[in-house]
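Only one protein chain is missing; all other protein chains are in place.
Presenting chain A:
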Amino acid sequence: MRIRIRHEITQRFEPGSRNMAVTVRLTPRSHEGQFILRWALDLNSDCRLAAQEDAFGNLCHTFSVDGPTDHLSVVAEGEVETQDTTGIMHGTVERFPPSLFLRQTDLTEATPAVVAFAESVKLTEDDPLGQLHALMVALHDKVEEQDGPALGGPLTANAALQAGKACSGGIAHLFTAAARHLGLPARHISGYLAPDAPEDGENAGVGTARHWAEAYAPKFGWISFDAGRNLCGTEHYVRLAVALDAMGVAPLRSTGLEVEEAVSALDSRAPQKVAQAQSQVQS
């Protein structure tokens, strides 16, 4: 599948701000399931972009906005060719052994409730892959996915579990928190989900930014799990960044006021019209 992506982020600053340092994590890498055909970043400000790879192997750019200004706008745009690998990840950039991904963070904290949930889906036989699937199914039953932005909340593993409904980021946190508790390495993925273009050319809705999880099963390697949709990754997914939690994959980090995001991810066969994009505001 060929997917066209546009991801725009607007960071607001106090009026008259100067020398604002910014890091963006907005450039996907190719792996066996996805090939980056073209990709470009565009800024509304004259900056010198310095490319860096972060500790997890994600491509980052750092720069400084001289100002004075009250906002920065970054647009990442490109096209990606994807293939269905039934969720099994090959050819990804790996900078850590799987055991690092047993590390919990503030967002994936294994509270007593999370531990109880994880234990409730524990299998008796030693079958990591079966365990991960059981976890996905149980989580899907327990926590309903909420419409809205990928990080619209509840965001922590515990809050997602308690609320019984959560954004895709919160569901990914709960999945990773529970898997790690069970001794299965799991990590947080940010990316995009594009719907199929319908045969009749009608707009099938726009794709969105989305977060999901990957977990490690010996013999298979890393496998993607989207518990919100109760499935392993398909050709509709484009993987952007990997880390321990949503903080680690943040597409933009700076100091300032609120951030707005607008994302579209479309089947390239869909009509070329600017779709109503998903948008989210963080403070």
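Please note the rule applied: contacts are C-beta pairs under 8 Å (C-beta built on N, C-alpha and C of every residue); 3 or more make two chains touch, one makes a residue touch a chain; residues count from 1.
Criterion: contacts and distances are computed from a predicted model.
Asks: Looking at what's absent rather than what's present, what does UniProt name the missing chain, "Cytochrome bc1 complex cytochrome b subunit", "Circularly permuted type 2 ATP-grasp protein", "2Fe-2S iron-sulfur cluster binding domain-containing protein" or "Spore germination protein KA"?
Replies: Going by UniProt, the chain not displayed is called "Circularly permuted type 2 ATP-grasp protein".
Asks: Which residue from A:Ser73, A:Thr86, A:Ser99 or A:Ser120 sits in contact with the chain not drawn here?
Replies: The one listed residue touching the chain not shown is A:Ser99.
Asks: Given that one chain is not shown, which residue among A:Gln52, A:Ser73, A:Thr86 or A:Ser120 touches it?
Replies: Answer from the full complex: A:Gln52 touches the omitted chain.
Asks: Provide the residue numbers of chain A that touch the chain removed from this figure.
Replies: So the residues of chain A touching the missing chain come out as 19-23, 48, 50, 52-56, 60, 62-64, 66, 95-97, 99-100, 102-103, 244, 247-248, 253-255.
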